[in-house]
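Moving on to chain A:
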Amino acid sequence: MAIYDQSYTPWTGTYTSRAARIRAMVAMELAQPFKNVWVLVSVLMAFSLVIGWLLILFIAGSSQVPLPFAFGNRIYRDGFYNFPTGSSFTLFSMILMALSATVGASLISRDLRHRALLMYFSRSITRVDYLLGKFLSLVLFLLIVTLGPGLLLFIGQLGMSQERLTFGQRMGDLGAITLHSLILTVPASALVLAFSSMTNRTYLAAILWASFYFISASTSEALRFTLRSDWPKILSWTNVTAHLGDLCYAVRPPPDTIRIPGAKSILPVPPAILDCGWLPPFLLLTGLTALSLLVVWRRLRSVEGEE
Partner candidate 1 sequence: MRALSELNVSIPQGAVGLLGPNGAGKSTLIKILLGFTPPTSGSVRVLGLDPRVAPLEIRQQVGYMPEVESHIPSLSAVDYVYLAARLTGLPHTDAMQRTHRVLNFVGLHDERYRKVGTYSTGMKQKAKFAQAIVHHPKLLLLDEPTTGLDPRAREEMLMLIRDIAHGKGIDVILSTHILHDVEVVCDHVVIMHRGALVAQDKISNLTASASAAYEVRIKGDRDAFLASLKGEGIDGAASDGDGGLRIAYDRGTAPILRAAVASGVQIRRLTQTHTTLEDRFSKLIGG
Partner candidate 2 sequence: MIVEADHLNKWYGRVIALNDVSMRIEPGITGLLGPNGAGKTSFMRILIGLMRESSGEMRVLGESPWNNPKLSVRIGYCPEHDGFYEGMTGMQFVTALARIRGVKDPVAAAKRAVDWVRMAEASDRKILTYSRGMRQRIKIAQAVVHKPELLVLDEPLTGSDPIVRQELIGLIKAFAQEGGSVIVSSHVLHEIEQLTRRIVLIHRGRLVAEGDVGQIRDLIDRHPHTVEVKSDRPRDLAAALAREPEVVEIRFDPSAVWVRTPKPDAFYSKLPRIALDAGAEVKEISSPDDNLEAVFRYLTET
């Protein structure tokens, strides 16, 4: 008879790389939000926007009615990411805000509340790894609800659009939605993490982020109204992200004419949301992202050594 040792046994083996450690952290964090029914509901909401569009496309396609609104890449910019166009509160950015508030706000505040940082930092990771892990997990989660529906729409349009496009144009669209998704998710994630690291009460972090979002929007709105000028638009989070997102599609303007018989006209392209090109908003977002990450980093440094 052979008896095998069931007690503690030593382990020998090779350690994985730091990247693999961060990946493990991301995988764990990514699995968390889907256990929450509210989060699932809003993820479904994001996808249902797209599914609605695909239905419309399908019906229009099968009855040979061209939809001017869906031509070019306007289906992404006006129909999905920036819908409803021109509003200071686009539906999609609200969904994103609510999702990042419920999912992201707990990421660091929960570790602060339960002192889990001690466990993390007694492991073979640095502060930067930790920060990167949390950041990536939030960005990836938000990409699931931004790029995910975007890709679905892209594939649907591939099959049902009544427009003939070259391969280059298709790839241009793909690049544009990817870029647009990143613009929507990356700065938001950084900001949420910053708020999350400021307090050990998750709900407060979420409220802080929501406050930031709405204050930026309403300040811009109120200033625009009172000053009767357009520059305060840049103060609004929604406007900045929507504007930069819109610019992603500028490579491929919608066709002037549509060759399909029966199509009468094309809706005019709405003017740019901000009249300042891409640089100022881009700098603004980059600056905010960098600042937020710096805040988190500083905060982690002060927390790590604490009792």
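In picking the candidates, the idea was that all candidates are chains of the complex that A comes from, given by their letters.
Heads up, the rule we're going with is that contacts are C-beta pairs under 8 Å (C-beta built on N, C-alpha and C of every residue); 3 or more make two chains touch, one makes a residue touch a chain; residues count from 1.
Given the structure is predicted, the values throughout are model-derived calculations rather than measurements.
Candidate 1 is the one that touches chain A in this complex, out of the options 1 or 2. Within the complex, the chain A residues that touch candidate 1 are 6-18, 20-21, 24-25, 28, 32, 35, 110-111, 114-126, 304-305, 307.
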